[in-house]
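All protein chains but one are shown in place.
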Amino acid sequence: MKNSELVSKYMRDSRLPHIWCPGCGHGIIMHSIIRAIENLGLDKDKVTIVSGIGCSSRAPGYMDFNTLHTTHGRALAFATGIKLAKPDMKVIVISGDGDASAIGGNHLIHAARRNIGITTIVFNNNIYGMTGGQYSPTTPHGDFGTTAPYGNIDRPFDIANLAAAAGATYAARTTAFHATQMTNYIQKAIAHEGFSLVEAISVCPTYYGRKNKKGSAVAMMNFLKESFVDVKAAERMTPEQLQGKFLMGEFKHNTQLPEYSAEYQKIVDRLRKE
Amino acid sequence: MKNSELVSKYMRDSRLPHIWCPGCGHGIIMHSIIRAIENLGLDKDKVTIVSGIGCSSRAPGYMDFNTLHTTHGRALAFATGIKLAKPDMKVIVISGDGDASAIGGNHLIHAARRNIGITTIVFNNNIYGMTGGQYSPTTPHGDFGTTAPYGNIDRPFDIANLAAAAGATYAARTTAFHATQMTNYIQKAIAHEGFSLVEAISVCPTYYGRKNKKGSAVAMMNFLKESFVDVKAAERMTPEQLQGKFLMGEFKHNTQLPEYSAEYQKIVDRLRKE
Amino acid sequence: MSKRIVKLMQGNEACVAGALAAGMKFFAGYPITPSTEIAEGSAEKLPEVGGKFIQMEDEIAGIAAAIGGSIAGFKSMTATSGPGFSLKQENIGYAALAEIPLVIVNVMRGGPSTGLPTSPGQGDVMQAMWGTHGDHPVIAISPQSVTEMYYETVRAFNLAEKYRTPVILMPDEVVGHMRERIEIPNADELEIFDRLKPVEGEDYIPYGVREGDLVPRMAGFGEGYRYHITGLFHDDMGFPTNSTVKAGVKINRLMAKITDNLEDLISYDEYLMDDAEIMIVAYGSTARTAKNAINKLRAEGIKVGMLRPITIWPYPVEATLARAKQVNKVLVVEHNLGQLMLEVERVVKSEAELHFLGRADGDVFVPSDIVKKVKEVL
Amino acid sequence: MSKRIVKLMQGNEACVAGALAAGMKFFAGYPITPSTEIAEGSAEKLPEVGGKFIQMEDEIAGIAAAIGGSIAGFKSMTATSGPGFSLKQENIGYAALAEIPLVIVNVMRGGPSTGLPTSPGQGDVMQAMWGTHGDHPVIAISPQSVTEMYYETVRAFNLAEKYRTPVILMPDEVVGHMRERIEIPNADELEIFDRLKPVEGEDYIPYGVREGDLVPRMAGFGEGYRYHITGLFHDDMGFPTNSTVKAGVKINRLMAKITDNLEDLISYDEYLMDDAEIMIVAYGSTARTAKNAINKLRAEGIKVGMLRPITIWPYPVEATLARAKQVNKVLVVEHNLGQLMLEVERVVKSEAELHFLGRADGDVFVPSDIVKKVKEVL
Amino acid sequence: MGNQFELRLSGSGGQGLILAGIILAEAAINSGLNAIQTQSYGPEARGGASKAEVIISDAEIDFPKVQDLNLFLALTQDACDKYIKGINPNGIVVVDDSITLPADLKAGKIYSLPIISTATDKLGKGIVANIVAIGVLTELIDVLTREQVEGAVLARVPKGTIDLNRSALIEGYALVNN
Amino acid sequence: MGNQFELRLSGSGGQGLILAGIILAEAAINSGLNAIQTQSYGPEARGGASKAEVIISDAEIDFPKVQDLNLFLALTQDACDKYIKGINPNGIVVVDDSITLPADLKAGKIYSLPIISTATDKLGKGIVANIVAIGVLTELIDVLTREQVEGAVLARVPKGTIDLNRSALIEGYALVNN
Amino acid sequence: MSKSKEQLEIKINKNWCKGCGICIAFCPKKVLGFDDNGKVNMNDRENCIKCGQCELRCPDFAIFLGGIDNE
Partner (left out) sequence: MSKSKEQLEIKINKNWCKGCGICIAFCPKKVLGFDDNGKVNMNDRENCIKCGQCELRCPDFAIFLGGIDNE
């Protein structure tokens, strides 16, 4: 499908341009999501997109599905209600690193633990964008934020692997530079029955970039290009080669475990028959 | 030290007997904690014990230290304030499986991520005891609780390994039956500088036991004895031998990473000098 | 009409029964004394009627999932007690602003904080009105008996669906936990309100009110209307707006749902008020104690009566004021240190002398306490 | 006495400066517009004075850690705005019941829910009083200027430490974000209250009040007094109790901290009230708008004055009542739909005619709105 | 207000006295009477003093708690000490025989009966002490019939324990009548 | 109430107009005057219309927002359209020369100046458009001196950019005086 | 439905373009540049190989391989 058709089919294009800053990586990820949905041929009426609060969480407002912009951190909890109520719905959560892993961290690990059929796309820009550049649970150690004026002493979460450890049955990481791969992972995540998560590394030139002297949006995209290596490729690399690199790729893909809302539906079906 | 002396030294013995049911495993774990503290020779004034809400969370009230009984799930957040304010304090959190991993799950992963020097002992009885037997995030799949009348369809957390994945630098699991090993692990956890967690499998004969026909407290203790195998021993066991077994042992012990409150103190020391 | 079933039932059990009768199909919550039986009963019964129950990781997730269930088209409920009610506040405001029907039960125990978890209290009455930030519409109901727990749960669902707003049911622990005789009405005896759906063939304006309607019609997600819901101020299409004009229209419409419909929303009861010279105002289990006391006082010839708000928010202002003009004295009795009392004082102004009897130590009043107090203020 | 520094300062910045002057040594919070500058300023300044800052994972953890810091002996603060204030409610009740000194700042934006996050409002005023479950003591303060933000933060810390209770500072967004001229007082010009410590040599009764003291003395953890703190009702030793007698003693003492010390707690301002026939009641930035309007009205010969509560809880009941008796009319102006107005109405009763001017659409009143309203009600 | 009979059953948490209260209230309701049951308990799941109150009436019951205690039952000393106050001078007191009653107790009738040992020794199941107690009370409360009580008991206990519970009831009746 | 001068600076988020407002207010305060600065902005970090208001007075300032707009500055069309209302008929309007003003605009003086292009083209840094604008305003606001304004600017900008910002100011002065 | 690459041509929506320069930087043929308003411009349509890299990475949906139908 032509991109113009893609946009008019899946976006509320009268609401564009979106509020994101020039060069904000969030737009690239949003674009990937609609491409993935198109590739899967989903019925728009049977797709719900839920978000919390943050720059990233503004995405659903631009997307022509059933869309829900909730409270900060709680998207997965709202989404859980929707998925359990309507197991046939494809439920996608769009969340920021802060929204998903700071205030929303508990809902993330519990949704993962239940293996409920929700796809979470984390727009990870390593900062709280919406509130102006405070450090987040994924801000690298030593980096700066407005609340880390002397360098961040926290150590960052590896969101994809945390989700996997909590029980997610699909977990992958990719970046805004690797947009084709991103579309591919998101597509697999949405097709997956259980809980799936794609950590999409974004860029925030306005706050993270400026606070940490990372240069323009272009420079930050180049950084993504150069710093991220696929887990599989990494296996064949030396420690020196891996110095300063970050891993991307698919970390978990288990299709054996039953999905939560379907399991509950079995109880309903059993009891109703009785 | 004689037990009677141990009790009068570390317990508020005029408040005993405690409110726990006959055969409740929580008392065994509490006993282990004071034994570990005695072995470490800690100054009671320099030990703070913090808990949330639950049967388990009643423990600090019986223990003669600085003790704080907070709100449900929030013990680690309160404890973080205390540890950061007073880095020299040994801060121990006592929490239930619900308190630590349901409502408190986010504080758990974030305290672990920061590697703040707090020791968390999770009294895991696989149920919400205090409120009368609802399933918890550690209730085994298929088991019953008052809110899982048709069998639990959730999958349980492995708390020790979740904490490790989130960043805990010491993580171990043991059981109320293996009380000597438990004392040993708790001792190592308290001595550890960074964030440490000991998942202590407890028994709740009153609710979990009765709902799941596990028999008396003695029967449940026997179950612990027979079902838990050490990770190291497990390596040498066949899949058949491991059928129905649970793993205990030390899952992580990393002494290389800096402790959070000490790192912050460095900032303070640097800026004050300037 | 088939015969009604008569049985001993617990208040919390009656809440579940009422909810099911009202059409509840979704419950999400987190256990807490003394509300847990509501979750337990829902867990047991919902799948039998094709509904869903989920125990979430905490109360915040509980209400969030319940709102999600409602958005998906199901009548939804969550239940809790003080500490959990505090945690739910942010999302109560969300449901109010986004206009999501929802029933929230708060079985009141002794507060503040963990307080007296197994003791009764009525200390969350003002919180029901003011617990979340910002101005917002509130409907709160306090039943006094097991039978009322049943019927008022039905009414709570009806109002939630009719007004597209969260409705808070506020039994105290005594009502939640006591067991008493109830005659369960047959299904055909109950009026059940189902949310109005978009009119087919018309353009759907998610937050536009159709001529003749009370509130915007609500499409469930997945029903073919793709629209946006947000906790930001929004325009008629549901999209965020910073327009103060649109924001003003929205908030005024939200508040008008209450202020324009007081008659439909307010429910109260009077006992021996016609010749009363002293009016007791009490609600929930405390009103039963007061009734007992009134009977004792009447036996002594003291002309005392009672006005019992069942809907506590919006408060029955007119009824109270009218009676205040009739009587000399008003005595508010509450299981707290003076909450609804403040509203009564505001309403009564100088029309009658105001007195208050309250406690918050975990113990309930006995009728003789009220008898004594009435005699004191005589 | 050295010369005072004069500078342009933002309200939120002045809050940090005041806190540091008052002895703040610990801040834990979570960012949220329009309060974030308070966290940012604390992050920058605290380590310089040997204090600690931590950004927690959410607002619940923020207040919890701040309480922890206070228990460890440090003067502590947390800051937030509406949605975060809602989340903090449970632990506000904890601090109140366990008697932990703490300053909580809520820079008010447009609510409910996410609402109008970058717009001002005064919609959380009742929530400050009633947001947590159960009866509990409350002190809340609303500054109107950058200078007041500084001094009232100092006073908030002093009251928190003196009364061992959380104190809530409630600037609206206008006050939090505006920048204006401030003369920073020198350290020796400020009276700073430090919490009273146990008397050495005496048995320490953690929740017993010594003769002549206002509240129990507070040992910091690690200072050699090993005692227990709980959010359950507790006896003088701090241990949980189900005794209704002990619970009654406790809750009554908590409430009496406020009711017995109104004079010390209440602060308000009057403007041209001596000959006023109309009294405006307003607070925070709205009071500045009202003052401007009053000047305009006075210029036209209209005798209007203002009573401005600075302490909003406990509300200045006596002052209001006294003035209500003097004037004919009372006009409450708030940046909400009528919150403190309810308290004014309760207090004023029939002593004066009550009018209200409010809005909650994100925009502020301009003086001419108030001028117009006053003329309407004349 | 019609005739009202008010009872309080007390013991330690886990002894099943709340269930006993429920059963008595159900028996009353099944007999066409009105009944209300309330309880109060501490934080302990087992142990600790707990009480259940039941009011039986032929009319509406407004105040749901005991005002004029017509019958008091205690199975533990603690519970007896804590909850006996308020007994009507003409009321009935039933205690397990292990309990020492206050010296100055004023009551219409006092029964000190081996309720617990009947359950543990005779029936071999301490857990049915509450049912034995119900048997006792059935004989002492005029408005309840053995049939209604037995029906209420059997409706509430697990299927496999029907015989045991029936025996417990019978032992209870016997304790009063011997 | 003394003499009061009220200005509103508007443009798109990220153009630094709030900083410009702060600098002007600081300059006023350093001159011994009273000043107050407020702002209003949308959810966008960049783009979107934003405004900063400054009131300068020799007396106390009560109402902190503009009532009688003496000077209005706009750097974008959007901001101009949104925020120009309320300009005093004798007031000063300063807009970037890319902006089309309303046909019916009533103002004392109107300046349409190449503020942005001066920054981008002449100075090679679009980011200092706000400082150029400050230079312009300095010349138009009686109570402010170049010295005070320059001091306030240099106190607020990063060390390495002092020369650039000084040049921007000078270009701003020149825009008015040419 | 979708047309072959050859039939498509790069389209630019200047109202949406925010001038971030990402498409310009990652265009393999360097055929894109800025216009006077700081928005993207097609400088050399001839040499565009229609690889779609610009479309893929534009955060603003502002540049894309559109139809030849000049929509």
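All chains are identified by letter, namely A, B, C, D, E, F and G, in their written order; residue positions are counted from 1 within each chain.
We take it that a contact is a pair of C-beta atoms (placed from the backbone, for glycine too) under 8 Å apart; a residue touches a chain by one contact, two chains touch by 3 or more.
The model shown is predicted, which means the values in this text are computed figures rather than measured ones.
Student: Spell out the interface residues on subunit B facing the chain that's missing from view.
Tutor: Within subunit B, the residues touching the omitted chain are 1-5, 7, 11, 13, 16-18, 20-28, 31, 176-177, 179-180, 205, 216-218, 221-222.
Going forward, only the chains that are shown with their structure count from here on.
Student: Kindly list the shared contact partners of subunit F and subunit G, in label order.
Tutor: Correct list: A.
Student: Considering only mean CA positions as chain centres, point out the chain farthest from subunit C.
Tutor: Taking each chain's C-alpha mean as its centre, the farthest from subunit C is G.
Student: Could you work out how far the Cα centre of subunit B sits from that of subunit C, in whole Å?
Tutor: Those two chain centres are 39 Å apart.
Student: Check each residue of subunit G and list the ones that touch at least two other chains.
Tutor: 18, in rising order.
Student: Among the residues of subunit E, which ones contact at least 2 other chains?
Tutor: Correct list: 42-43.
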